[in-house]
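All protein chains of the complex are present and in place, except for one that has been dropped.
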């Protein structure tokens, strides 16, 4: 389950009737509209020929919980209908699983009943449901001045070396690969293009940032803010690592180097530097939350690979055909913003309860 | 909340009455005893003068849910009583928070009511409760041939470069720093000793491994196995990053390099290589699960640091005094094993339900 | 939340886009089809002019989680689109709430943002989503020989005095008021007709029965089977009381009279009599589960009533106009079967996990 007070479920399959999400616990009065959802869903489709975006635009329908442009307090169901799709190229993966893809584990876990077409629930397509739910969370957060934004900081060997400011990051959607540094953006395009030409795929890294988060979000000892964010991020296909602030680099640092000294700025307690990434002890400290996420290269490649035919239990060479993205990171950016928004909305509601109780 | 079918709560403070955990949903018949818990808790105290271990041994008491050496099916409560401790050195941190420690966020979030003594719920001491609960989970897992083991792979610049086998990792507890490579172990000791002498602290990395996990654990789209493991790991103080398999290194790889080809071994489907770390699409694939965890240097150092006096709202220089570990990674090893065991036990129970339904 | 392993959410409003439900945790391989759902939904509309059934048939659409007529193991979303409806007669209730209806509490709780049209989420219409989810639960239960059936045992003063057998109860749908005793059925029709003619409404009682339930379902101390069933039943509009077995009558009995002696029948342990209603200590005992449910008369009546105009804060006389049922009990019968089926499916999955663990 995702969330305690702001609870999100997602449903749907890549080549089934569609993709959706259900939000329970959203307070009444939050501005929500199909236009808002459509706008966010559009961000999943960069305006470039680098990716295999489905041609038509996603048409989200709000099935419940919104009335006169505002959340009602009742469960909000959202549905995005799929167009008719050709699933024939996936038939083979039922029995000859793609290496490092979910084909194999799905057929075992679901005992052959899973909807394998288009990757079923393991397709990047399911992030449409996440993005729709995230749009509602984002609308709630914006009432409290909280912004969540993500961008791509690595594709293969093309890397953004410097730390970008929130204002720079906000412009990442102008880049076809969602990289806010225009020089690196061009190199990333090249990395993807080359991988694609070779029938291969390529991994990458993204950064998510949240500004305006008040001090005090997170519920240790179990529901830490970083833990809940990490769990939510792993919902996104292809994620293999999550770190906060200086993350893995902290493991070779001394405390004197890693600690962020407290300072006063305009009468507010802040820190100089932000190696903690805005979270201490599982609780937000008021500084921008900074998260880095590692994505593996998409496992679907047309280069021949060794696999196993599960019916005959013998080794085979698989050459996957189909419309696969050579890199999923740019298209995952809105999903990253969405899951972090959802977790922040949940913890904001939890925090709000204690605030009211302490003052009420 | 931690777990759905095997649910663990933890409670207690560093200098309060004690530390404990509550396990709900443990099936009946699992061997559990205070001796087993004591043995696991002992692993939190390496036999070395590098760490500040409390002198007496932890004495776990099973308060409920165990009868004649077996779990009964009822909630299992475990309590480890604290000895009388001197909390005077912590008085200062209420108003002059240690940089990058939870002192500040705790005082804001809990509105001054938190038990700040010894770091309260933010102390590494809380991992005693986690370890106790993990021992119960481990006992359940062992009935199904599942083993979880962790070891330290980096302290500062001392790094284990090669991949160790499960059998090697199992011997990590012989090292005072829980590093299974004896050469690197000595360098790690040096890293810690030097940091301590300079009044500083030092970070590190650990690896967790789980073998014998059947194919099919994990419940996407939300409760992915990697997501649930990541969340649980963030309960451990000092964690700043989690990755699976080749993790962040996958972000600069091509798919052809990152994919683990399927092969047949003794009639079973396995993969050659394990860059996926035993998980695809949020579901275990039968290969060893491999997780790497980044720990920050402990924020408590005696080197003077800039902080803020929260009563008078003015900048001050803090020089923290007290018994602080210069490195927390070795002592976190049993806690890492514990949280991963707990998550695996939970998903094993979830998986078992479907197995029974499909066959029953 | 409803359920732990078999989790059901419902959404939708009476006069919004439609009504639906989401099922998470349903194991793969369970037969589910739109035809099955349609059949169950039809039971909400007795073939009689006693009730205000919407003219067209409910057309359930399975949005996800079902493939080739079987559950896939992924979340199952179901949606039943509403037809265009005239909501004008409800405008008044926003400001002049119907006594004992949810109009007033909804406007306060949801701060005026609730979708009041047709009663919004408080309409009996929401039971369509419950019934759809219950059909999936029922399909799972039937694989294990578990049947759930309900019938009306009281409308006003018309009462079924004797205890009906499961076989008799199964025929209740032949009666327009879902009463399996044909004599009483006619009297019930009269009770409803008379109330309606007088612009009034009338209450009633229903009994739910579940047969084939194995010994051992229920998870005390908290998630008792009776407690979980009771909670689920209160989701149905108009419910004001729930009792198991002899229920409130037990409160004036002696133990020697109330106890069900254990006997052996065909080598199985059973009880003589079933005053416990199939549950002891929160756990099913293998006997038929018997539940009685009290329904209030629907609060919407056209007889003038005292209310308050909330805008002007002054007393007014309200005479509610609209298409209201004079009695909701017969139409609630499939919803009762559904919620009990859902709870049993959830506890069956929980129980199955322990069964597999103990044998595996």
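Labels A, B and C are assigned to the chains in the order they are written; within every chain, residues are numbered from 1.
The rule is simple: contacts are C-beta pairs under 8 Å (C-beta built on N, C-alpha and C of every residue); 3 or more make two chains touch, one makes a residue touch a chain.
Since this is a predicted model, take the numbers as computed values, not measurements.
The chain not shown here is touched by just one of B:24, B:181 or B:325, and that residue is B:24. Contact with the undisplayed chain is limited, among B:62, B:96 or B:289, to B:62.
Screening C:65, C:97 or C:176 against the full complex identifies C:97 as the residue touching the chain left out. Contact with the chain not shown here comes from a single listed residue; of C:195, C:210, C:333 or C:352, that residue is C:195. When the whole complex is considered, the residue among C:149, C:233, C:289 or C:340 that touches the unshown chain is C:233. Taking the whole complex into account, subunit A touches the unshown chain at residues 4-5, 25, 27-29, 73-75, 140, 143-144, 219, 221, 348-350, 352-358, 360. Against the chain not displayed here, subunit C makes contact via residues 1-2, 4, 8-11, 97-102, 104-106, 108-109, 111, 121-122, 126, 154, 156-157, 195, 200-205, 215-216, 218, 220-224, 226-228, 230-235, 237, 239-248, 250-264, 267, 269, 271-272, 275-277, 280-285, 294-301, 303, 305-308, 310, 313-315, 351, 354, 358.
Residue positions on subunit B in contact with the hidden chain: 1, 7, 9-13, 16-20, 22, 24, 28-29, 61-65, 67-68, 70-77, 79, 109-115, 120-121, in rising order.
Throughout what follows, only the chains that are shown with their structure count from here on.
Summarising the inter-chain layout, the chain whose CA centre lies farthest from the centre of subunit C is B.
Chain centres here are Cα averages; for subunit B and subunit C they lie 45 Å apart. Residues of subunit B in contact with at least two other chains: 4, 221, 354, 358.
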